[in-house]
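One structure, as structure tokens, below. Some questions next.
Just one protein chain is left out here, and the rest sit where they should.
Moving on, here comes chain A:
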Amino acid sequence: MLSIETQQENQHYILQPKGEIDASNSVQLDESIRSLAEKGAKSILVDGSAIDYISSAGLGVFMSYLEDFQEQGITLKIFSLSPRVLEVFQILGLDQLIPIFPEKEAALNA
């Protein structure tokens, strides 16, 4: 089960996925991120505090926006990941490409 909440704080859009992100619902995450980009968001923050698990399909969603966002000047940051989920990002090496912060403040100020 996955539910995604979006809220706007100043120029930042904060996305909070809740639950497990796997092959069956990664499309949902993909759509949320895309709709924000289409809305013209320049700063997208993902609140990872409620992500219980992320599969490779979920990682694929974040990965697929790397180049596009770079071209369009959109920043994507992730914060408050649980240690287990952070480990998944680290093993794959995505933490080298997507800025990951321990908490929201750090992400906003970076």
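Following the convention adopted for this analysis, contacts are C-beta pairs under 8 Å (C-beta built on N, C-alpha and C of every residue); 3 or more make two chains touch, one makes a residue touch a chain; residues count from 1.
One rule holds in what follows: contacts and distances are computed from a predicted model.
**Student:** For the chain not present in this complex, what protein name does its UniProt entry give, out of "ABC transporter ATP-binding protein", "Heterotetrameric sarcosine oxidase delta subunit", "Hydrogenase isoenzymes nickel incorporation protein HypB" or "SpoIIE family protein phosphatase"?
**Tutor:** "SpoIIE family protein phosphatase"
**Student:** If I consider the whole complex, including the chain that's not displayed, which of A:35, A:72 or A:96 touches that chain?
**Tutor:** A:96
**Student:** Pick from A:6, A:28, A:49 or A:64: which residue touches the chain that isn't shown?
**Tutor:** From the options A:6, A:28, A:49 or A:64, the contact with the absent chain belongs to A:64.
**Student:** Under the stated touch rule, tell me which residues of chain A contact the chain that is not displayed.
**Tutor:** Residue positions of chain A that touch the missing chain: 23, 30, 53, 55-57, 59-61, 63-64, 66-67, 84, 91-94, 96-97.
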